[in-house]
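As you look at this complex, bear in mind that one protein chain is not there, while each of the others sits in place.
Chain IDs A and B follow the sequence of writing; residue 1 opens each chain.
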Amino acid sequence: MGVTVLQQFPIETRTGPSTIELLSKRISALGAVQQGQFLVDCETYTSTPALGHQRTVHVLHNSEQPATVFSILETGQKTIPLATDGLFDLLMMKMSGFYTSKKQTKAESKGPRYEIGDFCVKLGTVTVSQNFKGILVEVEYRPSVVPALCWELMREFLQGFLGSSVPATPPAYLQNRMQELYTPMDTIHQYLEQFTIFRKSPGLRP
Amino acid sequence: MQQREEKQLESSLESIVQRVNDLKSSIASMIFKVENEYETLNWPTFLDNYALISGQLTSLSKVLSHDKCPALRSLTVLPLMLSPERDDQLAQLTEHRVTTFAHDLVPDYLRTKLEPMAENKMMQLEHKASTLTYDNAQKQITAYQKVVSHVWELVNKAKEEWEVESTARGSTQQNSSVADTHLLVAAVGMGKGLKMGTAPNGQPSQTSGGMMVAPQGRPGGTPGQGSLPPNTQAMTMNKAPSAIKTNIKSATQIHPYGR
């Protein structure tokens, strides 16, 4: 468990698979070794009108924490995170009368997972209801749990293989939490932020 | 005639062997249980095993005392040849307990008379009995009978007391109250007597229009025990000490021996 930074990588004129291939080559050239695949998915449920003002529950899974289900509830004023065992999905099925999912919003990011020294790099192909939307690069620096202490280092590392697409400032979600202890839930928040952006963006050719 | 006897002997031997084998296997399984499952073994299964063995013993003695069973004691087994060599067939037959049919083992296995020492002792006792005068013997018998009948009385008395107590316990002693069970289950399951007038965070939810039902069954302040009639409560209080006494006794009695 360390600090994770998630960012989009522009695909410009390339296709999705060729972009992943390009990044794989670059990271492998640095000495990274592929260690399996990863998958982060997100299903979004909204409250039925009978429950009053609309609320949204995002249910996310991360293959890095396979026994946990992460949920984020958005009420409009508040955002409440919840971590539970895997059976929470079963409970959501019980709630189908109160909260319903829009099938066309199911988002996921999946692809190869690399390890290189203290870093773990994941190159994710993002799809929203099976439509290709873009590329997300996740980098985790494992020895530290305080973002402020390792952001500079991580930015340098990111620039090493992503080049100029790396922003100068940390992701918006992290900016308010630079001095706090980082938890897996923070990674989930970053994914949700990105998925929300992708859902609004128009589709791309794969 | 002889053929029939032989047949009878064969069939009764067969049934005796079978019963002895049954007995042997259940003793073996009991030993196995005691040695290997002593952590999980419970009284009921142990007693079941014991009952099984005692049943098998009874059926064995029934076979032995049956009319059709020939008098085994009138038959002799003659060892024709002893050999210090290992006899594989014998070993197999006896589950490797006896491997040779040799002079040091045969007298023990084929003995039909008592051991010489025991025989001597019996002779001495019989001699002593025959020299006893009639009056003396009679005296000893009455003294002995007196002791036995006294013990018999003691045991009977204890048994009676025990029975009276256990029937009394069955009808009067109460360790739990059905009303309390229902009260607790209704409270934990449906919130009976636990419901609050207001939500704990005092935040009325706009969807829950008809939900804030005033809790029922709350006369005054304390629900549950407070609503009991006062005399019932006093009664249970008074009864408590005596009930504790009986209960300590009964706890030892409910030991699986009672089953």
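What we mean here is this: a residue touches a chain if its C-beta (ideal position, glycine included) is under 8 Å from a C-beta of that chain, and two chains touch if they have at least 3 such contacts.
The rule is short, and it goes like this: contacts and distances are computed from a predicted model.
*Asks:* Among "Kinesin motor domain-containing protein", "Mediator of RNA polymerase II transcription subunit 18", "Methionine--tRNA ligase, cytoplasmic" or "MAGE-domain-containing protein", go ahead and choose the protein name stored in UniProt for the chain not displayed.
*Replies:* "Mediator of RNA polymerase II transcription subunit 18"
*Asks:* Which candidate, A:S63, A:T105, A:S129 or A:S144, sits in contact with the chain we can't see?
*Replies:* A:S63
*Asks:* Just checking the interface: what residues of chain A touch the absent partner chain?
*Replies:* 34, 36-39, 41, 43, 47-48, 50-52, 55, 57, 61, 63, 66, 69, 71, 73, 75, 78, 80-91, 94-95, 97-98, 108, 110
*Asks:* Provide the residue numbers of chain B that touch the chain removed from this figure.
*Replies:* 42, 44, 170, 173-178, 180-196, 199-201, 203, 205, 207-208, 211, 217, 222-225, 227, 236, 240, 243-244, 247-248, 251, 254
Everything that follows uses one rule, which is that only the chains that are shown with their structure count from here on.
*Asks:* Return the distance between the CA-based centres of chain A and chain B, expressed in whole Å.
*Replies:* From the centre of chain A to the centre of chain B is 66 Å.
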